[in-house]
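Note that one protein chain of the assembly has been removed; the remaining protein chains are unaltered in position.
Then we have chain A:
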Amino acid sequence: MAHDSLYASPQRRPGAGRGRRRTAWVPRRWDAALVSALLLVVLGSALLVDGFATGRNAQFLLLDAVAIGLVALPMTLVVITGEIDLSVASTLGLCSAVMGQLWLSGWPLELVVVAAVALGAVLGAVNGVFVTAFGLPSLAVTIGTLAAYRGLAFVVLGDQAVADFPGDWTSAAVETAPGGALPWAMVGTALLAVAFGVVLHATPFGRELYAIGSNAEAARFSGIPVARRKFWLFVVCGAVSGLAGVYWTLRYASARADNGEGLELAVVAAVLLGGVSIFGGRGTLAGVCAGVLLLGVLRNALQLADVAADTLDIVTGSLLIVSVVVPNAVAMARARLARKDRHEGTHERKFG
């Protein structure tokens, strides 16, 4: 029990193999519930909110969801292993600032894009080294790099904005597939989501991540290179954040040091709402995708219905709390019920 007590969840103890199977329905049910909720909200908004059910609005809504959706993919994997990366938005900002600075100094944009993504990977690797090689908690490490990377971004670009990116690149960032509703950027994000989904749910690598998140100690003893897996996840998380930085810069046609400020919270919110346990070991990528879209649709529909921005934040926050409380409450209730059954059968000493 000495392992990772910060992230250990109460119902996941060594030898709880049967317990895991018993509660395994929770994430499945949660992501299914979330998809239904998403469909309901979309349907309700289409009926009740003026201007919601148009191709143009779908384009706006999906464009707003791209950056959060992109970063949420690797974040899901990181959180499933019981770690977290709060530096993603600052990585995005630093990559955006560097992108602006390189563009200013005359680099070709293709190379600038590659450099930004590579820089993201390096920044992620720094997180990974601190977490795996020095064994520090990722929460602390990435809060540190959250501040440090953002600070560096201001060192690189100051408070200026670089905005003279070529028009065909910036319009490509918002361009839609024929039909006018589905931005190409979202198509790309969806393809990447499928790739992450396959890796997570259909490969031994993905299963190892769940094992690590459930019990890192046990995973290590069963031969999974825990530190290496985590290290590479941080690298991927950084690289995708860099990619999101490229997208952000082109979409808003503006490389700035403060780009994406606060985005990490939106990403973590979407991941948790998507049913990924903050303690690791549980969650599906489909749930996270539904979470990203649900938050995006709610925000868009409420804004169209003239709900004030502060109220909107309250709604999002409450939804997040519900998403954390409900599955945990259900799991705990289940566990207690099951224990009671067992105890009644064997006359063991009862607690409480």
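Heads up, the rule we're going with is that a contact is a pair of C-beta atoms (placed from the backbone, for glycine too) under 8 Å apart; a residue touches a chain by one contact, two chains touch by 3 or more; residues count from 1.
Convention: contacts and distances are computed from a predicted model.
**Student:** UniProt protein name for the omitted subunit, picking from "2-oxoglutarate oxidoreductase subunit KorB", "Rhamnose ABC transporter substrate-binding protein", "histidine kinase" or "Acyl carrier protein"?
**Tutor:** Its record in UniProt gives the absent chain the protein name "Rhamnose ABC transporter substrate-binding protein".
**Student:** Can you work out which residue in A:V226, A:V271 or A:L295 touches the chain that's missing from view?
**Tutor:** Residue touching the chain left out of view: A:V226.
**Student:** Out of A:T132, A:T189 or A:S241, which touches the unshown chain?
**Tutor:** Of the listed residues, the one touching the omitted chain is A:T132.
**Student:** Tell me which of A:A161, A:A244 or A:C289 is the one touching the absent chain.
**Tutor:** Residue touching the absent chain, from the options given: A:A161.
**Student:** Can you tell me which of A:L123, A:A185 or A:V236 touches the chain that was removed from the display?
**Tutor:** Among A:L123, A:A185 or A:V236, only A:V236 touches the chain that is not shown.
**Student:** Just checking the interface: what residues of chain A touch the absent partner chain?
**Tutor:** 50-51, 54, 56-57, 60, 64, 103-104, 106-111, 113-114, 117-118, 121, 129, 132-133, 135, 158-161, 163-167, 169-171, 174, 195, 199, 203-205, 208, 220, 223-229, 231-233, 235-236, 239, 243, 248, 251-254, 256, 258-262, 299-300, 303-304, 306, 308-310, 313
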